[in-house]
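What follows is a structure written as structure tokens; I'll ask about it next.
A protein chain is absent from this complex, but the other protein chains hold their places.
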Amino acid sequence: MLNFPLFPERASALAARVDSVFFVWLALAGAVALSVAVLIVVFAIRFRRGSPADRNRESGPARRQKDRRMEIAWTLTPLAIFFTMFAWAASLYYDHAAPPGDAMEIYVVGKQWMWTLQHASGRREINELHVPLGRPVKLVMTSQDVIHDFSLPVFRIKQDVLPGRYTTLWFTADRQGDYHLFCSQYCGTDHSRMVGRVVVMAPAAFAEWLAGGSGSPTMAAQGAALFRQYGCSGCHGANASVRAPKLEGLFGRPVQLADGSSVIADERYIHDSVMLPAKEIVAGYAPIMPSFQGQIGEDELQDIIEYVKSLRAAAPGATR
Amino acid sequence: MISHPVLPAKVYVLIWLALITLLLLTLGSAYLRLGWVNGAINLAIAVVKAVLVMIFFMHLRSGHYLLRIVAAAGFFWLALLIGLAFTDIGVR
Amino acid sequence: MSAAAGTPRETYLNAGFTLWSWLSSVDHKRIAILYAISITGFFFIGGAAATLIRLELLTPAGDLVSADTYNKLFTMHGVIMVWFFLIPSIPSTLGNFLVPLMIGARDLAFPRLNLASWYLYVLGGLFTVAALVAGGVDTGWTFYTPFSTMFSNTHVIAAAAGVFVVGFSSILTGLNFIVTIHKMRAPGLTWFRLPLFVWTMYATSIIFVLATPVLAMTLFLISIERFFGVGIFDPALGGDPLLFQHLFWFYSHPAVYVMILPAMGVASEIITCFARNRVFAYRSMAYAVLAIAIIGFLVWGHHMFVSGQSIYAGTVFSILSFLVAVPSAIKVFNWTATLYKGSISFDAPMLYALGFVGLFTIGGMTGLFLASLALDVHMHDTYFVIAHFHYIMVGGAVMAFLGGIHFWWPKITGRLYSDGWARFAAILIFFGFNLTFFPQFILGYLGMPRRYHEYPPEFQVLNVLSSAGASILAVGYLLPLCYLFWSLRRGAPAGPNPWHAKGLEWRTPSPPPTHNFASIPVVTEGPYAYATPEAAGD
Partner (left out) sequence: MTEAVITARQFDDAQQQRSASDLGIWVFLASEVLFFGALFAAYAFTRFRYPDAFAAASRLTDVALGSVNTGVLLTSSLTMALGVRAAKLGARRALIGWLAATAALGLVFLAIKGGEYYLDYTQHLVPGLNFQYAGPDSRQVELFFYLYFFTTGVHALHLIVGIGIVCTVAAMAWRGVFSPDYFTPVEVGGLYWHLVDIVWIFLYPLLYLVSRA
């Protein structure tokens, strides 16, 4: 009568690997729980009060030694199992920690109580995530307000989405279909409505879908427009009179900071440089940039980041 | 009648002098440009001062060993809090 | 105390009959009763919230209550059950009553402080109830920032103040127990002759004293941040929400051990008594208690595997979480081994205790799933977590609490209750519990997130099963209330030791006199010296 699943679908290779950890734990835990239960029942019956069972047992050092051995056995065996399982689950976690370099990037903003997503092509979606089959997809996520969590059970992954910070999540879908997308970190009134679906499409269909929509400009193009609109180009542009760090070829490179350290110019760095410009001062420049916190929305900032990324290939000194 | 060890008043005054000296030391060292060493000196001097207060003013030296364990536990647990949280915040 | 000449026998119960004689009593036994009454009240408030939650989840649509009401219900359920029921449950009632009796003392070291702890508990409870009456709180019991500081429009500060105050009740209770156990043991009662229940109270007290202040200060920081709009937790203010999570879980993970350690102590007392056997490997049991309390402080980051903390932190906290499972596993094996060659009877307390062992085993094992990094990423914040910690806290702690109440009821009240009804309730609760929470494991692996007012329709069957179980569980929890109250009036006199148990608390009349013992007992052997043929080992 009802759609009544007992086990979640899976649509990525990772999901199968996570499931295998789950099944091994299930077997181990089941075996231990069952043996404890059986022993308790057997002892409870055999040694019930008034039963004729033999209750004499050896005493003295011999028994104490036997008990000791048993104790050591049931201390060390679980320990060994735990370390093995730890290593397995941790290595899986590390394997999946860093997205592959060629992953397709999609920007995600969580806000009470919806997800807005934007593809590099400029196509936006709300509470839906269209992805192509077989291609690694990297989500670059941030929140406009409280902590959310982007959860995709079908890929066995989730990640908290934090305000003021970028977190990432990636997967390679290997099965077409519509699957659940949940917000898994409690975020207020309509937390349970901050849901949607992830649609895995054949590459050709996806390309067609991506080209559809309103024909909006790419994220980088939108970012370039915002770059002028907010006056960024006045200082960071090619003909600027103010001395400000150049952005061409910046993304992905190490940046030398005033305090002697260096950081990689990634999404977080660009984000913080706009929102908290005093945090990391580039060596050799005066800390004169104002903060844009409260003026630029997180979605807009993502466009700008995409624009800065597009300058990656540009030759130093190139003009727009 | 319970016996209580009574330290001579001179000891207390000497400890106080040591504390004041350390206060001046930490204040003075702060005006030397030493980079991260400034912070280390400040913290080390604060620890020495706290230990002096605990050992002499708070009589941990003559007290029951249990009291020393309890006092150490307080600071040890604080170190656990800061240390383990730094495995995240320190390397994020 | 008034000299009651001519009355049959002076007990702590007939030392005074006025309300004031209770509210001003510094007798640890009377204070235990005060706690028992107040936590029972809170248990049923929290239970009412749970009932409404389960009713709402009968259907996928949010049709019974509004989303905001639902959020307030689970917040109220969590706040009340955690801080006003589970944490004080065993320590403040059974612990308060039994620790002095078990160690042969006339009272706790600081009786007035003990009474003050109860008043703090009540004061904290009033704040929280006020927050509820005024319209509720919708942050979840975890008070995560920046939601709690900047976005929630509910009475966060009042609720936080309630938890802050009740925290000091915990700290002072812990302080009292530590000093009492160190300084007031009867002659001959060495550390390794202490009943395991006393060991667990000691370990619990360490957690109370060292973890609770961090929570108190954190809630204080939250309230100030919310009130003044400046603070270190909100990223919009330059703060770090993960800092809040670290400070919060530094308390709130050890708090889980505050709930389960005393339950382990109760189970150890009951199982040895009804198996008529020494506990297997007493010393390992005692060391395991301490190990759990201490390692329990080092694992908090496993609540944060997907929070955005560093992967180094994830690794460290994952492996430490596995370590804390080892002493817990040892305890389960040792309880099982205690049954071997015993002489087992199945009175109601024993059924509760055996139920505890089974449910705790499942709860503990599923914790291992969650400690595994890659697996936790999938299961974090789903119903799998809900099921896991309810197996620990309800299947474990509440089951043991009820077992303890049944075990020591004759000592506390001097009356026997109906064993048949009690066994029936134990079995009903065991089955009701499993029906309620086992389906939630499956829901969780399917991906159903926690704190969801509405859910996709394919999860309905399992949710209906769970709600059905909850109704059985509710009946199971109401039953003891009935037959235990009945026993107060009609129960047969219990006599000093109806279970023929060992332990000093059974060597004084039931109910005990105000000063506990006619003369302070002298201890000459270890605990659980049941009639086994073996010579004293430990």
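When the chains are written out, they are named A, B and C in that same order, and each has its own residue count from 1.
We adopt the following convention: contacts are C-beta pairs under 8 Å (C-beta built on N, C-alpha and C of every residue); 3 or more make two chains touch, one makes a residue touch a chain.
Just so it is clear, the structure is predicted and the values come from calculations on it, not from any experiment.
J.: According to the contact rule at the top, which chains on display are touched by the left-out chain?
T.: Displayed chains contacted by the hidden chain, ordered by label: A, B, C.
J.: Among C:34, C:49, C:120 or C:175, which residue is in touch with the absent chain?
T.: Of the candidates C:34, C:49, C:120 or C:175, C:175 is in touch with the missing chain.
J.: If the hidden chain were put back, which residues of chain A would touch it?
T.: 259, 276, 278-279, 287, 291
J.: What is the set of chain C residues that contact the non-displayed chain in the whole complex?
T.: Interface residues of chain C facing the absent chain: 100, 105-111, 171, 174-176, 178-180, 182-184, 209-214, 216-218, 220-221, 224, 227-232, 237-240, 243, 246-247, 515, 520.
J.: Since one chain has been left out of the picture, which residues of chain B touch it in the full complex?
T.: 1-2, 4, 6-7, 9, 12-13, 15-16, 19-20, 23, 26-27, 30-34, 38-39, 42-43, 45-46, 49-50, 53-54, 56-58, 63-64, 66-67, 70-71, 73-75, 77-78, 81-82, 85-86, 89-90
Here is the rule we use: only the chains that are shown with their structure count from here on.
J.: Taking each chain's centre as the mean position of its Cα atoms, how many Å separate chain A from chain C?
T.: 35
J.: If you average the CA atoms of chain A and of chain B, how many Å lie between those two points?
T.: A distance of 43 Å separates the two centres.
J.: Got the chain B residues that touch at least 2 other chains?
T.: Residue numbers touching two or more other chains: none in chain B.
J.: Which part of chain C faces chain A closely enough to touch in the complex?
T.: These residues of chain C touch chain A: 62, 67-68, 71, 138, 140, 142, 144, 146-147, 150-152, 235-236, 238, 241-242, 275-276, 280-281, 284, 306-308, 311, 314-315, 318-319, 322-323, 325-326, 329-330, 332-334, 336-337, 339-346, 354, 357-358, 361-362, 365-366, 368-369, 371-378, 380-382, 442, 445-447, 449-458, 460-461, 532-535, 537.
J.: Can you list the residues on chain A that touch chain C in the complex?
T.: 2-8, 17-18, 21-22, 25, 29, 32-33, 36-37, 39-40, 43-44, 47-50, 53-57, 59-60, 63-64, 67, 70-71, 74-75, 78-79, 82-83, 85-86, 88-90, 92-94, 96-97, 112, 145-147, 149, 151, 153-154, 156-160, 162-165, 167, 180, 182-193, 195, 276, 293
J.: Contact residues on chain B for chain C in the complex?
T.: Per the touch definition, chain B meets chain C at residues 66, 73-74, 77, 80-81, 84-85, 87-89, 91-92.
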